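Removed from the display is one protein chain of the complex; every other protein chain stays in position.
Labels A, B and C are assigned to the chains in the order they are written; within every chain, residues are numbered from 1.
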Amino acid sequence: MSTVPTYTWKDYRSGLAPVWCPGCGDFSVVAAIYRALAELRIAPHQLAVISGIGCSSRLPGYTTAYGFNAIHGRAIPLATGLKAARPDTEVLVVGGDGDGFSIGGGHFPHAARRNVDMTYIVMDNCIYGLTKGQTSPTTPLGEKTATSRYGWPEQPANPLNLALAYGVSFVAQGFAGDMRTLKSLFVEAMRWKGFAFVEVHSPCVTYRGREQFDVVRERARPVPEDHDPTDRTAAFALADHPEFMYMGVLYKKPQDTYEERLDALRSSAKDASHCGHESFLDQFRTS
Amino acid sequence: MSTVPTYTWKDYRSGLAPVWCPGCGDFSVVAAIYRALAELRIAPHQLAVISGIGCSSRLPGYTTAYGFNAIHGRAIPLATGLKAARPDTEVLVVGGDGDGFSIGGGHFPHAARRNVDMTYIVMDNCIYGLTKGQTSPTTPLGEKTATSRYGWPEQPANPLNLALAYGVSFVAQGFAGDMRTLKSLFVEAMRWKGFAFVEVHSPCVTYRGREQFDVVRERARPVPEDHDPTDRTAAFALADHPEFMYMGVLYKKPQDTYEERLDALRSSAKDASHCGHESFLDQFRTS
Amino acid sequence: MASEVQEAPRRALTIFLMGSGGDGVITAGELLARAAAHDGLGCHLTKSFGPQIRGGESAVWLQVSADEVRSPAVSADVVMALSWESFPRFAGQLDLSPGTLVLVDEADSKAPDQIEDREGNPLTAVRVPIRRLAEEETGSQLGRNLVALGFLSALLGLPAETIPQAIAKRLKKRGGTVVANNVRAFERGQALAGESLYVALGAKLARGDKRPRIFMSGNDAVTLGALYSGVEFFAGYPITPASEILSSLAAELPGIGGTVIQAEDEIAAMTMVIGASFGGKKAMTATSGPGLSLKTEAIGLAAHAEIPCVIVNVQRGGPSTGMPTMTEQADIQLAVYGAHGDVPRVVIAATDTRGCYEATVKAFYLAERYQTPVIVLTDQLIGHRLEALPADSFEPHESFSKVNRRTVPEDNPTEPYKRYRLGRNPISPMSHPGIEGCAYRTSGIVHQENGCPTSDAGIHHVMNEKRQRKMDMLLKEMGGFQVVGPDEAEFGIISWGSTSGAALDAAARLTARGRRTSVCIVELLHPLPAEGIAAYAAKRRHLAVAELSYSAQFARLLRSEGVPLLDALLIHRGGGHPLLASEIERRLEEQFQ
Partner (left out) sequence: MASEVQEAPRRALTIFLMGSGGDGVITAGELLARAAAHDGLGCHLTKSFGPQIRGGESAVWLQVSADEVRSPAVSADVVMALSWESFPRFAGQLDLSPGTLVLVDEADSKAPDQIEDREGNPLTAVRVPIRRLAEEETGSQLGRNLVALGFLSALLGLPAETIPQAIAKRLKKRGGTVVANNVRAFERGQALAGESLYVALGAKLARGDKRPRIFMSGNDAVTLGALYSGVEFFAGYPITPASEILSSLAAELPGIGGTVIQAEDEIAAMTMVIGASFGGKKAMTATSGPGLSLKTEAIGLAAHAEIPCVIVNVQRGGPSTGMPTMTEQADIQLAVYGAHGDVPRVVIAATDTRGCYEATVKAFYLAERYQTPVIVLTDQLIGHRLEALPADSFEPHESFSKVNRRTVPEDNPTEPYKRYRLGRNPISPMSHPGIEGCAYRTSGIVHQENGCPTSDAGIHHVMNEKRQRKMDMLLKEMGGFQVVGPDEAEFGIISWGSTSGAALDAAARLTARGRRTSVCIVELLHPLPAEGIAAYAAKRRHLAVAELSYSAQFARLLRSEGVPLLDALLIHRGGGHPLLASEIERRLEEQFQ
């Protein structure tokens, strides 16, 4: 008889004290992650938390899991390689809007297409925190930042729309001001077989002010009860809503995971031919 | 009294003979471009054709315009820089599915958000032609290619969905097997103020066979007459259609261009403060 | 304590002011330094932060001197702690000695009774009522930085009015009462110092002539150089410690008709720059190590297609993400040799604030004249350090303004236009969209004279040659290095970039002690003026190379390009802290005694 070990949230908290600014939204996000992990009883050594660079990307260091705070924008491919190497590991990718939608924006669609079985949590603060307040792809049109004294001349990206267009199989939205919902979204996302994306509004109090919590709170609404989360067109409509930010799961539709497809492919390869060193060499023998 | 010069399609054809394989879809694309340019009476020296690397990316060399067959995946930012430098130049970006959606996939969303006033034509053949037949992001699931002997394990991207999610202001679909429609789409796209995207199905006869022309032809339908091209949700539905490929303009909605926004920003900068060398230096004087 | 004070006029003084987040250490340091600069003192202000964006420890080093300050110091004459709490963070870089005066708030419970240097020697520590005075005048401990500022300004003997005026200007918006309270807090600090004898420490500091100064960082000087050169297009991606250049140009350029784009990444930034320059405009980007690594491929394209452009790289500690807020000089090999294939490009280095300006102006000149990418290497130390400079430091550069822009062909030339015409002059006129009759197609593929692709190895050879000949011409035109010090110096130090200042100071001290030492400062890293440097080296009895790279990248570059270093002493280590004059001096003395 084997017993499943239980964990409390503290089992996931490392000794490293976060260097985030007091009041930063990211504190709630890491707290919700600890709690989701405890609920899911994931052993820290069976978990890997991968990130790029940014304030939010410091998160792996605050966990007791295997962690990699890698280079800016490359968390997703790094995690993809890791997941392929260790399919048994629970892989969590975390990071910021700049890391994920700007420099790393070229990787997101492909992990989605592959439906790699991992959870991607973006702490979106509509700004570059770590580098001190430059615009990001989600900064609103017209906003004044360190790099836009006269107002930002670009339309923001809508991360939920991106995820839906990329074919992400699980798309959710959360808010650092609502830790409880956040935790349950994380639980659901990590349980999801396939690529799960959670867009978390996590205000940067230093470069966009405490009031961002209120701005989000005012626009936040739970996903309507009658929303069919397998209806992608409906999900697009929620994501595109000009006024409200719908919190919860906007879309989920099971799909073969990359790992399953790779396994199938391994089987057909085994059936189809001799593979590996010896048989490869044999192809080149003149007799 | 000044007269507008007229051009024939031959005025846009350079002396360089295309090295494309006989029957390649790209021949029709360049032919349609010549004709669209002639119709629009764009002087070759007022036109720049920018590309990355690939069979399709060789196109600039076959025109009499200013041309840059640059590096793989970077046509869009290069063209963005050029357009900002010379707003009077007509800028055409051309390339392949690999160039645009794989290695260059991180740039497309940002040019779209900015609504840079240029036309982006992708010759999508669902394969890497130039490097001899590897899978691309639009290769169908299960297809066998040089890099997928046992069937490709990834879902393809849907370029129209991407463009719509990115907020591209003009989205159209065409087919190398229908040069006439193609030409008129190009005319409309180049006339469009803002970022215009035309997804052209341009079969690679060498690596996916001549029959691709039939495959596309069978699925091709004109965009329904009652389709409202300013309705993005409707456009998503057309783009996502499981059976038909809708040829024509799926979406168009005018929006400020990047150039207009930059101009506005220049005006407010001029109003707001003294700018430039002298006044910048003055900030640092101790008196 | 009076006994500790030197009576002979001092020529230099270093103040270390530290605190925790919100203590206002940076503001106080900047106000103090500006006032000192205005009062005719040479000065450097260096900031130091913890990893926190807000709320972490911060500190400023202020080096003031009757002469120009040239290199960083780590020994402090005065340490002023607004919160002793932050001391451990900085202890490693602070070189305290029995002569150091340590000022601690009397109410600071974190400070030990006995303050010691690293060897455990007790230091002169004085408890001062900073917090009490701040609370008395401003009703809050937030005014502590002003009390400290008053104290230090008295200590430096600065005119009583300068700083209060600056305070009034800064706080104007917050109303008269706030201004008055803060000025009073400042004055209490002044008085506090006045009551004591410490004031003698700095008040007697010899002064240079009192002229208005410019007080500026290297990054700002890069921006200034770019504006002076008529930059028309800038694309960049934020990265520490280069982001200020992007921010400043984003504020300055639009108003004069230019364009700044914050790109989605560094590859986009670099290719946007290529696009703008293909369009005929003066174009530039700025980044730091990780960004330069990413730009590698595109820089190769620019060199190959002969696209003028300027790439400023403000080096930081590496490898990888490394130490983003700290300095190092280890991107030199990447700058000179990064990119596949044989890729001639120009690399020039800046040594200090003025050097950042000059290198940028030169870079535009060289890029436009020779139609080539030019990389300017600076680093975090000089990029972020504020320096006081004479007001006329940035006069126009006759020599580098003579070529304002690449040569461009005329509309409708009589002969067919060839973008890469081969001829005696390897520089061929460069057309751009809009010029009639000169449209051309170019690419990253090996091209013929007209820009058309080819796979002819013979053409590949002559195009390699064309690009190399441009470098040869450029090398002939530019000196590329500078020798400072006694003519017949027996000791020689070859150095570059921000370490040059320390080398100069080391050389001056060695020379003063009878070991005639000169410094060869290399400005042009590629193409390298190897012959000249080798000739310099050959004349020295003892030679050293000084740089801030663990693997001695600069020394390797010298050897690579043909400066045989043979027995030279390589003084090098990884970054974080800058290389000091004292380190260079000591190493030379040890080796060649």
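In the analysis below, a contact is a pair of C-beta atoms (placed from the backbone, for glycine too) under 8 Å apart; a residue touches a chain by one contact, two chains touch by 3 or more.
Quantities reported herein were computed from a predicted structural model and do not represent experimental measurements.
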{"item": "Left-out chain, listing which of the shown chains it touches", "value": "A, B, C"}
{"item": "Residue in contact with the excluded chain [from C:51, C:159, C:423 or C:486]", "value": "C:51"}
{"item": "Among C:164, C:189 or C:318, the residue in touch with the chain that has been omitted", "value": "C:318"}
{"item": "Touch with the omitted chain, as defined above, among C:70, C:515 or C:577", "value": "C:577"}
{"item": "Residues belonging to chain B that touch the chain removed from view", "value": "19-22, 53, 55, 71-73, 102-103, 105, 128-132, 134-135, 137, 146-150, 206"}
{"item": "Residues belonging to chain A that touch the chain removed from view", "value": "14, 16, 43-50, 53, 60-61, 63-71, 74, 77-86, 88-89, 106-107, 109-110, 262, 265-266, 269-270, 272-277, 280-281, 284-287"}
{"item": "Missing-partner contacts on chain C, residue numbers", "value": "50-51, 92-93, 288-290, 292-294, 296-297, 300-301, 303-305, 315, 317-326, 328, 330-331, 333-334, 336-344, 443-446, 453, 455-458, 460-461, 464-465, 468, 549-551, 553, 556-557, 559-562, 564, 566, 573-577"}
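Assume only the chains that are shown with their structure count from here on.
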{"item": "For chain A paired with chain C, centre-to-centre distance based on mean C-alpha positions, whole Å", "value": "38"}
{"item": "Chain A and chain B, separation of their C-alpha mean positions in angstrom", "value": "30"}
{"item": "Distance between the centres, which are taken as Cα means, of chain C and chain B, whole angstrom", "value": "42"}
{"item": "Sequence positions of chain A contacting 2 or more other chains", "value": "102-103, 105, 137, 149-150"}
{"item": "Contacts with 2+ other chains: residues of chain C", "value": "251, 254, 264-265"}
